[in-house]
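Every protein chain of the complex appears in place save one, which is left out.
Naming follows writing order (A and B), and every chain is counted from residue 1.
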Amino acid sequence: MEVNWTRKDLLSLYDLTPEEIVLILDTAEEFKKVSERNLKKVPALRGKTVVNFFVEPSTRTRVSFELAEQRLSADIINMTASSSSLQKGETLLDTVRNIEALQADLIVMRHSCAGAQNFIAKNISSGVINAGDGAHGHPTQALLDLFTIRQKKGRIAGLNVSIVGDILHSRVARSDIWGLIKLGANVTLAGPSTLVPRDFEQIGARVCHNLKDAMVGADVINLLRIQHERQRAGFFPSTNEYARFFGLNKENARYLKPDAMIMHPGPINRDVELDSALADGPQSVILEQVTNGLAVRMAVLFLVAGCLKK
Amino acid sequence: MEVNWTRKDLLSLYDLTPEEIVLILDTAEEFKKVSERNLKKVPALRGKTVVNFFVEPSTRTRVSFELAEQRLSADIINMTASSSSLQKGETLLDTVRNIEALQADLIVMRHSCAGAQNFIAKNISSGVINAGDGAHGHPTQALLDLFTIRQKKGRIAGLNVSIVGDILHSRVARSDIWGLIKLGANVTLAGPSTLVPRDFEQIGARVCHNLKDAMVGADVINLLRIQHERQRAGFFPSTNEYARFFGLNKENARYLKPDAMIMHPGPINRDVELDSALADGPQSVILEQVTNGLAVRMAVLFLVAGCLKK
Partner (left out) sequence: MEVNWTRKDLLSLYDLTPEEIVLILDTAEEFKKVSERNLKKVPALRGKTVVNFFVEPSTRTRVSFELAEQRLSADIINMTASSSSLQKGETLLDTVRNIEALQADLIVMRHSCAGAQNFIAKNISSGVINAGDGAHGHPTQALLDLFTIRQKKGRIAGLNVSIVGDILHSRVARSDIWGLIKLGANVTLAGPSTLVPRDFEQIGARVCHNLKDAMVGADVINLLRIQHERQRAGFFPSTNEYARFFGLNKENARYLKPDAMIMHPGPINRDVELDSALADGPQSVILEQVTNGLAVRMAVLFLVAGCLKK
C-alpha cells in the first residue's frame, strides 16, 4: 500500500498512523546515505526558510536540526526566547505570526509548555515541527529511537523494549511509548514508583519498580537521563540512591540478554543511570542514535515541506 | 527620469531625494515577488559578505535583515556587542575597521548612539546600512511603512498620516516623518505633550495632544509601541492612563474613516496602544508591514551593494 504524507506539521507520534511512522523511517533510510557521502548535501529544501525557534534552550536537538536543514540546503534562522520579542511582552502567537509573515516555510519549535506547538500549528500556515513540548512529546527523538531499533534488530513488532528512569517527566519516554506501541513492541517502564506511576498501564505499557524485572528478556533497554536540573521536588532521595537501584552497571548487566541493545537519549550522566564502560561497550548504540537523529530529522523536514501550499 | 543609486551607505531618509526613496520602493516591488515564489532566493549577493553588527540588541530587525541577506545569497556573519571586542575595550572604529579588514562588503549596524553609523560610514570603504541609531533614525522601518502605504493606498502624496505615541524617543517616528514629508504626505503627530513637543512643527508636521484630532480625516494611523523598557523617566503617569487617552480602541475607532489603515511597528502591546481586535481586524496592515520589511531590506542591500568598489 502506497502511503502519502499529508501533514503540514509533525506534532506528536500519537497523531500518526503506523504507516506514517514507517514512511518517515523509510525516508530516513534514504537520507542517512546523504550524510555518509563525501558531499553531504541535497538541494531538497533550497530556497525554503526554516526558523529554529527554541523558547526552551537546547543544544543537541537544535544542532541536529540545524545540520539536517543545512544538508537539505534550506535557509536557516535561529531564534531563542531571549532573542525574541517575547521578552518585550509580545504574545507567543504574535511572535510566531511575525515569523510566518516573513514567509518562513517551516518552524522547528521547542517550548516548555505541553501543547504549545499544537496551538501554534492550528493558527498559522507555516509548517510546525515539534522539537519538544514540556513533558508532552519529543517526536523526532522517538523516531530516531525507532529507526535505530529497526536498523539494528531488523524489526520493531514483537520486541521487548524497556525504558528506565523518570518516565513521569520525560517527553522522550512519552513519545517512545506511543511510537513503540503503534509499531507493535512490548513496552516495559521501570523506575521509582514516584516517577513511574501505574497510570501508564492504561496506554498498554507494563510498569515495574525494579530494574531486574525490566532487564530480563529485554531486547532493548533505554536508560533515561536523570535531569539534575529538573530535580527540584525530590522524587528520589539522592543520585547515589537512584544509581544503586536503577543504574545499569557491570554487576546487574548479567540480567541482560547478550544481544540486548543499550540506548540513551544523551547527554549521559556516566556512572549514574549507566555505567561508563557499558556506555562505550559493544551493546551500546548511543552514538548511532545521534547519527540517526540527523537522518530522521532530514526525513521529517522533507516530508513536511512537501505538504506546504507554496 | 532615470534615477541611479550612487550611495555606498543607507544612513538616513533625511539624506535621500524623493526620487531615491521611490527607487528603493520600486526595487522592493521586484524583490517582494521573490519571497512569494517557491524558490525564495536570487543570487544577487552571492560571494558577498554581510556583517550584521547589532551593538544594541534586536530580534525583529535582525531576523528580517538576515532573511533578506539569505534570499540574496549573501554570506552572513552575526555580531553582537557582547560577542565583540568592544567588551575588551576596543574602540568602535577599531572594531569596525577589523570587520572591514575581513573584506566585509556590507555592515548592517544598530547602535544606541545617534550618528554612530554616519561616523563609521565616513571612515571605512565597506557599505553601511543603518538598522537603527539611538533615537535618531531607522530608515528601513520607514521605508517599509512607505512601501505598505503606497501599495495599499496607491500613492503617498496628499495622504493624511497620523503617528501616535512617544514621538520624542522614537527613531521610527523620526524616519517616518522625513520619508512621508519628502513624498508629499500630510503628517500629524499626537501624544502627551511630554512626548510630542511642538518643535516638530518646524519640520513641517502638525502636532496635537489629543487622539481624536489625529484620527479624524486620517488615511493612515500609525500607533507607536509604548516601550516599557525605555520608560524610566515617567513621561506619563501610567500605562493605563496612556491607554485611556492615546490608545486606539473599539470605542474611539468610530472617529476613523472606514478605509483608514492601521499600522504598528511591532511588537504590539495589545490593549495598550492598540485594541487587540483592531490589531487583528481588516483595517490592520501590521503583518503586511513585516512581510514588506523583507522586500525593502532586500532592495536596500541590493542597491547599496551595487555601489561598492569591488
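Convention: a contact is a pair of C-beta atoms (placed from the backbone, for glycine too) under 8 Å apart; a residue touches a chain by one contact, two chains touch by 3 or more.
Keep in mind that this is a model prediction, so the values were computed, not measured.
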Which of A:L93, A:L287 or A:C307 touches the missing chain? It is A:L287
Looking at A:K48, A:R71 or A:R171, which residue reaches the missing chain? A:R71
Out of B:E56, B:D75 or B:E288, only one touches the absent chain, namely B:D75
Sole touch to the unshown chain from B:K32, B:K48 or B:R174: residue B:K48
Per the touch rule stated above, subunit B touches the missing chain via residues 46-49, 75-77, 79, 83-85, 88-91, 94-95, 97-103, 310
What subunit A residues would touch the chain not displayed? 35-41, 57, 59-60, 63-64, 66-67, 70-71, 228-229, 266-270, 287-288, 290-291, 294
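The criterion applied here is as follows: only the chains that are shown with their structure count from here on.
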CA centroid of subunit A to CA centroid of subunit B, Å: 41
